[in-house]
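For this view, one protein chain was removed and the others were kept in their places.
Letters are used for the chains, namely A, B and C, taken in the order the chains are written, and counting of residues starts over at 1 for each.
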Amino acid sequence: MRVTVRLFARLRDITGAAELARDTAPGATIGEIWRDLAREFPELTGYERSISTAVNADYARMDTRVAEGDEIAFLPPVSGG
Amino acid sequence: MRVTVRLFARLRDITGAAELARDTAPGATIGEIWRDLAREFPELTGYERSISTAVNADYARMDTRVAEGDEIAFLPPVSGG
Amino acid sequence: MTPLFAIGAAPLEVDRIAATLAGAASDSADSDGAVVTFLGLVRNHNMGRRVHYLEYEAYEPLALKAFERIGREAAARWPDARLALHHRVGRLEIGEASIAIVVRSPHRGNAYAACRYAIERVKQIAPVWKREFFDGGDVWVEGATANPDDEGARAEAERLACA
Partner (left out) sequence: MTPLFAIGAAPLEVDRIAATLAGAASDSADSDGAVVTFLGLVRNHNMGRRVHYLEYEAYEPLALKAFERIGREAAARWPDARLALHHRVGRLEIGEASIAIVVRSPHRGNAYAACRYAIERVKQIAPVWKREFFDGGDVWVEGATANPDDEGARAEAERLACA
């Protein structure tokens, strides 16, 4: 099952990519995708407790299950305004 | 001793004049000028407790003494903004 | 150059007022992170009456001093906030602005507070009166007895400013 992972701000700097395509098992959660990513890019680990996440441009939770073609976003703490 | 009395908003409507010249005794207070005016225009009496007053465009009190040539203003409750 | 404090018959130009304020302390303008602006508009109704238009009258020299006093009070309470305040007089149609207040500050909390404080103080101590023209008549609106030395009123303005 293929999903798109989007990364912003410092998460993008760490991974070196604003967007990644990733294969994952059917029924995987966002949390599983994050942990795979953190294994690949260990610097992400420090963000585990402070990130937010979204699926298809709606806020979601780490236990949300993803589907084929979903766009998963990982969001570091925000600083707009 | 001659002073100028300025009247605003409904006080002006009551007296029919934005500005009046009045003769008063040397050392008169603003309160005395007001009471003379209220005798002349009895409708003013209702404002005795709610007016503010100024001398030469500075807020003053009813017991402030006036001097020759002063501009005395009587101000009904305000409604700016 | 538009002054920081003014009262007159011309329509209010918020952009020019804001530009004057930004320029008034150009060395500190770059450290401002917030601009809060208040516009008071003429409403089409008041106390159940349908309003056609308003006329504002002022004791202009004293009004100007009152605005400057409000500016000093705000600066004493929020030293990093700077304020401009213009009031209009004469006939105003529905939807037109009768007052414009612009505040700049490094911090948004102080900008909101000083701006709200200023409009509350205008309503307490500025020698300005509005006459409402409605169906079948007109009336001078009378609000607060102006007394700049009334510390209770000043404290109430500060409370409303959520300071």
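Just a few scattered comments:
Please note the rule applied: a contact is a pair of C-beta atoms (placed from the backbone, for glycine too) under 8 Å apart; a residue touches a chain by one contact, two chains touch by 3 or more.
As the structure is a computational prediction, the values presented were derived from the model and not from experiment.
In the full complex, the chain left out of view touches A, C.
Only one of A:P26, A:P42 or A:G80 touches the chain withheld from this view, namely A:G80. Although one chain is not drawn, the whole complex shows that of C:P3, C:G33 or C:P79 it is C:G33 that touches it. Although one chain is not shown, part of subunit C still touches it, namely residues 15, 22, 29-45, 94-95, 97, 106, 108-109, 111-112, 115-116, 119, 160, 162.
Considering the complete assembly, subunit A touches the hidden chain via residues 6, 8-10, 13, 50-52, 54, 57-59, 73, 75-81.
To be clear about the criterion, only the chains that are shown with their structure count from here on.
Annotation: 49 Å between the Cα-based centres of subunit A and subunit C.
One finds 26 Å separating the Cα centroids of subunit B and subunit C.
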